[in-house]
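One protein chain omitted, others in place.
All chains are identified by letter, namely A, B and C, in their written order; residue positions are counted from 1 within each chain.
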Amino acid sequence: MKRIGIIGVGIMGSDHARLLTEAVSGAVVGGVFDLDPARATTVAAASRGARVFTDPHTLIADDDIDAVLIASSDATHEEYVLACIAAGKPVLCEKPLSPTVEGCTRIVEAEHRHGTRLVTVGFMRRFDPAYLDLKRMLTAGTIGVPLLLHHVHRNPAAVPGLPNSALITNSAVHELDITRWLLDDEIVEVTVHTPRPSKQASGTRDPQMLMLRTASGALADVEIFVNARYGYEVRCELVGESGTVTMDAPTPTMLRHAGLGSREFAADWRPRFAEAYRRELQDWVDGSGGGATAWDGFVATFVALSCVAALESGGRLPIHLPEPPQVESQRVVRDSSW
Amino acid sequence: MKRIGIIGVGIMGSDHARLLTEAVSGAVVGGVFDLDPARATTVAAASRGARVFTDPHTLIADDDIDAVLIASSDATHEEYVLACIAAGKPVLCEKPLSPTVEGCTRIVEAEHRHGTRLVTVGFMRRFDPAYLDLKRMLTAGTIGVPLLLHHVHRNPAAVPGLPNSALITNSAVHELDITRWLLDDEIVEVTVHTPRPSKQASGTRDPQMLMLRTASGALADVEIFVNARYGYEVRCELVGESGTVTMDAPTPTMLRHAGLGSREFAADWRPRFAEAYRRELQDWVDGSGGGATAWDGFVATFVALSCVAALESGGRLPIHLPEPPQVESQRVVRDSSW
Amino acid sequence: MKRIGIIGVGIMGSDHARLLTEAVSGAVVGGVFDLDPARATTVAAASRGARVFTDPHTLIADDDIDAVLIASSDATHEEYVLACIAAGKPVLCEKPLSPTVEGCTRIVEAEHRHGTRLVTVGFMRRFDPAYLDLKRMLTAGTIGVPLLLHHVHRNPAAVPGLPNSALITNSAVHELDITRWLLDDEIVEVTVHTPRPSKQASGTRDPQMLMLRTASGALADVEIFVNARYGYEVRCELVGESGTVTMDAPTPTMLRHAGLGSREFAADWRPRFAEAYRRELQDWVDGSGGGATAWDGFVATFVALSCVAALESGGRLPIHLPEPPQVESQRVVRDSSW
Partner (left out) sequence: MKRIGIIGVGIMGSDHARLLTEAVSGAVVGGVFDLDPARATTVAAASRGARVFTDPHTLIADDDIDAVLIASSDATHEEYVLACIAAGKPVLCEKPLSPTVEGCTRIVEAEHRHGTRLVTVGFMRRFDPAYLDLKRMLTAGTIGVPLLLHHVHRNPAAVPGLPNSALITNSAVHELDITRWLLDDEIVEVTVHTPRPSKQASGTRDPQMLMLRTASGALADVEIFVNARYGYEVRCELVGESGTVTMDAPTPTMLRHAGLGSREFAADWRPRFAEAYRRELQDWVDGSGGGATAWDGFVATFVALSCVAALESGGRLPIHLPEPPQVESQRVVRDSSW
């Protein structure tokens, strides 16, 4: 039974605590830290008596904590991930690995020096049954070589005053990662187009259209719209040389009422990706290595920041990734430390 | 250019007048009769100056009327259809051909004596592109021999005080006809099951479930629900030995709004079957003979009244159709009189 | 950590072993028995070293087995469930609880004498997210009082020589249970209609249409077709006084290829209900009591056998359930023995 320490139990961290306690095999929540001690106490109590820590580094170092889940604020990710690597403990870090390229680089290098994989980044869509089905169908070959990939990513409402860049770094970054994962290809160029912003967006340039080119020549576009009002929706279509696959995730029930036949949309990303989060945690606890690596986390931040630059410049921006670290340190392996 | 006389220009008759005037090739409205002279005058004026008749038999007999469309009250159908046969004029009669078996019999016999086909009954669903597509797919053989046929037929609201029988004779009669047409098979047994009635139905036994057996052994069920509230909907599924085909007719647009992804239902049968009505009229004007025959009209009334008897008895009721008239008189032929 | 003993590790039992080992929190497989020792050994090994038992009663009695899951052949269910009750251990029994009314009665009475709930019957659909969504929508009140419920239940192919009754007792029994659960109502009358059998069914009367009436007056029909060829499909529509809800479970991907836009059907019930099985097990391990009770198991067998009688007689058959046992013994409670 693996004992997981959780750093940060806001919306995401408390959800992870609940899943580890109630729906994942082979793990328990061993410890909880949060800046808000009351919140930590509440979540620990709901986690069958996990311990409350008053310092995150104490939690990381504790002998009764086998692995660490980081769901604290973005700016703190680097510090805690580096501490986990230093302690030789597997760590699942919510995205972003770090909001800066430099932070991501330091993590990749630290893990590289450690020599085996310790870091997993929480791009949970890689575990979503719908995306997995899409990847299975691409791999089956029926639609042929992929040419185009259309993404739609909509949230009902964003906080007022959201910076323009946040649509990319917070939201579209999921599409950046899933595009790489799905196509097994790197993004090498980006252009960002924006219409007049929605009046609902309180000054933010929302929506935005990202146009991404991959190394092999595919074109992926992303509509990101965080004040779409009607609900949360993620869908895409992959267009190949001999067919296409669309991916959505309709609710299984359809209501006929008041002149309409209707299906409900999720209110936010959590019900839509609940199963993805569960599978992500189970995979991590099993040490199966299916999650995004530190390098994936680096690339996500690198490409996202390039898209932000392209948003600001308005033009086509080539993206020159550095060389990935040596294969040895980034191999997807069952971690020996578990 | 064929000149059509219309008897009865209520909802159905005025719609037919409009279609003949605006959307059918090769015909004009030549004359209009209605019990309400003002209504006749209005429709005639909208029909590019058709004449107004004050007597339906004068209309039928008029030399400038080539063919007659009957959309008057059900009880009058027999009289006018017999007059058209006597005048040797093609007649398109709204369903029912006659509400009584005896009335239908007299029409079938009169047309038989006349010797060639003159009568068409307005079971417009036979011209609906969706049903035609269903029949095409059945004929293609992919789903194999048909075993089951599930019909759903819903109206938003019926007039209070509707007799229980009217659900069958007014509404489900369309399914009785289309089942015969689709399967090219006769209905030989019926059971009617009813749940507690909807409180919205003001005392009428609504909804009802008809369970029909055909001569070749297929089973067709019909849900008829005339106070379904949410809208008008007709759909079905045909189940064969190696597959099924479902038929619905979704609107081509889907709205995403307020948490729902929704498609609109028609408010009543007219938008749903607008194209069927147009094609029915065009086929009739062309003399193509694709519409239901007098015999089809006879069978529809005969089977519908059997279903009413089964509703009242609650048990399984065999249906013994008389022999159809000789082939000669009911052949589907381009009418020589056009 | 609860240690589960599994009796019978064929298709269902080995699936349960896998789920308990890999996807359920708070339990491990503690022991395995199967008539085929090699199969037991294989499954035990895959279950992180569970013990292999050579006798089911030894397994039930073992102090290191906290609860028992029965997935052996139908005829053995009663014996093992009674042994679990005698041992005071919680037991999850695959449906049917017993294939005979007498067997079910003996179990209900034994649990009644025991005094608290020990028995859960594996009607997993009660945990299916799609059915739960349907029940949520019914409960929300939007569609009003339920009047009709249309079920479709299709399997691609059955073994040749399947008895006519097996369509009801093996397959449609799921609809019998879910109808009671969904409507919170008892089935009080049944008629079975059958079309000509499919030639693919090798002599079995397949498909069948069950027409069920509930105590409150709703009507539920069930199409059960176990040689439907095209794939596995379960869907339904619940029709209320002011709207309807349909339930299906489409795959989240749609392929456009070779002239068709298509979604895949599951090959059998396991992928369709994989999540229901997982949630059923988690609920049972948590002692939450959401599963079907012994009384539910009794009613399922009682009504299924009534449907078989109605199939044979061809007529309407009233169903007179005996009085349920006293509330005390069948209350859905978190079991104190866990």
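Note that a residue touches a chain if its C-beta (ideal position, glycine included) is under 8 Å from a C-beta of that chain, and two chains touch if they have at least 3 such contacts.
Being a predicted model, the structure only gives us computed values, none of them experimental.
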Practice task
Could you tell me which of C:22, C:133, C:264 or C:286 touches the chain that is not displayed?
Solution key: C:264
Fill in the blank from the handout: Of the candidates B:104, B:119 or B:249, the residue in contact with the absent chain is B:249
Handout entry: Residue, one of B:67, B:134 or B:319, that touches the chain absent here
Key = B:134
Handout entry: Listed residues A:3, A:213 or A:272, member touching the removed chain
Key = A:213
Problem - For chain A, the residues touching the chain missing from this view - result: 145, 147-148, 150, 152, 191, 193-196, 198-200, 207, 209, 211, 213, 216-219, 221, 223, 225, 227-230, 237, 239, 241-244, 314-316
Exercise for the section: Quickly run down the residues of chain B that touch the omitted chain. Expected result: 1, 20-25, 27, 129-130, 133-134, 137, 142-143, 242-258, 275, 282, 286
Completion exercise
Where chain C meets the chain that is not shown, the residues are 229-231, 233, 250, 256-265, 267
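One rule holds for everything that comes next: only the chains that are shown with their structure count from here on.
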Completion exercise
Per-chain Cα centroid nearest the overall protein Cα centroid belongs to chain C
Completion exercise
So the chain most remote from chain B by C-alpha centre is A
Handout entry: Separation of mean Cα positions, chain C and chain B [Å, integer]
Key = 44
Exercise for the section: Mind checking the centre-to-centre distance between chain A and chain B? Centres are C-alpha means, answer in whole Å. Expected result: 57
Problem - Residues of chain C engaged with two or more neighbouring chains - result: 242-244
